[in-house]
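For this view, one protein chain was removed and the others were kept in their places.
== chain A ==
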Amino acid sequence: MDADTSNAGRVDSVLQKIERTRQARRHKFYLHDEKITLSHGSGGKSTHNLIEGVFAPAFSNPLLDAMDDAATFRVDGTDDIDHRLAFTTDTYVVSPLFFPGGDIGKLAVHGTINDLAMAGATPLYLSVGFILEEGFPIVDLRRIVASMAQAAKEAGVAIVTGDTKVVQHGKADGVFINTAGIGLVRASWLMGQAQLEPGDKVLLSGPVGDHGIAIMFAREALDIESDVQSDTAPLHTLVASLIEAAGEGIHCLKDPTRGGVATSLNEMALGSEVSVALDEQSIPVHPEVRGACEILGLDPLTIANEGKLLAIVAPGVADTTLQAMHNHPLGRDAAIIGTIQAEPPGMVFLRTDIGGLRVLDMLVGDPLPRIC
C-alpha cells in the first residue's frame, strides 16, 4: 500500500513537471537547431518551432499572430467584421511533379483557394511565381501551366499576376511554384482556431490520408501497385454551402494538409486552450490508405490531405452541417468524429478502435518530405 501511495505521488509530480514544461513551451518556443533540416518542412512540430522561433517574433502583428490559414482584414483599416478580405500565400515543392490525381500546378491552385476558403472567403484572384531549373522540359511546364489554368477556371478564380525566375541546373528540382490569393470573406463572424468552445462538434468532410499516400506510392522507392489518388480539390463551394447551412455556428474551418488531422487539431486545441476528444472508429479512411499505413507503420491521422476540411461547429448545428456536407460532392463521406472539451487544455486524445484511450500528438519528424 505504501509503495502504491508513493507511486501515486510520483505520478503526480511527473505530471506537474510535464505540465510546467508544456506551459513554458507554449509561450516560448525553443529552436535548438543550428541548421535547417527536412523536419522543419514537415508541417508538424519542427515547422511549428521554426515559425514560432524565427518568423513569428520578427514579423509579429495582430493579423499574423492569429496564425490562421489566411489573414482577414478590411481595406479601410477598421475593425468591422463585414466585407473583409482574406489574403494568403503558399509554396509548392512536391516531388514527383505529376502524381495520381493531380500535379504540382493543380495543387498550387487548389491549396491557395483552400487557405482562403478556410477563412470563410470566396477566392477571387491568384498570383503565381515560378522557380524553374535550367534544363527543365518546356513540354512539362506547358502541362503544368495548362493544368493550373484549368483548375483556376473550374474554381472560378483568375490568375492575375505572376513572376518567373530560372536557376542553374541542380539549384532547384524541376519547378517550384508559389501562389498567393485574395478572397472576399462571406462569414460575418469570427472564425479561426481561437474560436473553439467546449461542447462543439468536430466534423471531417471525408476519408483521410489519400494525398500523402498517393505521393508515397508515386515515388519510385516503393514498388507497390495501388489505385490511391490524391484528393486535391478546391473546397470553397463546400465551404459556401456549410456557411449557408450553419451560419455563425461554424467556429473554425481548417484543411488538414501537412501533418494531417492530428496536427491541425493539436493547433486548434492549443489555439483555443481546449481539448479535442476523437472517436477513432468514426474517422473515415479508405481501405487502401489504411492498408498502406499498416504496412508502413504510419498513422493516417498524420498523413496529408489536399481536399478535405475539418469543421468545428456548435452542437446545435452539427447535424445540419453534416447534412450539408453529405449533399456536396466533396463531402459525401463526411462524419462527426469528435467533441471539444474544456479539459485538459491543449491536448487531443483518441478513443481507440479497441476501446482504449491515447494521446494524439502533432506529427514529429517527417514520414515523407516534399508532399506539397
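To be clear about the criterion, contacts are C-beta pairs under 8 Å (C-beta built on N, C-alpha and C of every residue); 3 or more make two chains touch, one makes a residue touch a chain; residues count from 1.
Keep in mind that, in the parts below, contacts and distances are computed from a predicted model.
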Determine which name in "Sugar ABC transporter ATP-binding protein", "Carbamoyl phosphate synthase small chain", "Cytochrome P450" or "Hydrogenase formation protein HypD" the UniProt entry assigns to the undisplayed chain of the complex. "Hydrogenase formation protein HypD"
Can you say which of A:F99, A:F136, A:F176 or A:F349 touches the chain missing from this structure? A:F349
Where A:S264, A:T321 or A:T339 are the choices, the one touching the absent chain is A:T339
Contact residues on chain A toward the hidden chain run 8, 10-12, 14-15, 17-18, 21, 30, 32, 35-39, 45-46, 49, 201, 221-222, 226, 277-279, 282, 287-288, 290-292, 294, 296-297, 299, 336, 338-339, 341, 343-344, 347, 349-359, 361, 364-365, 367
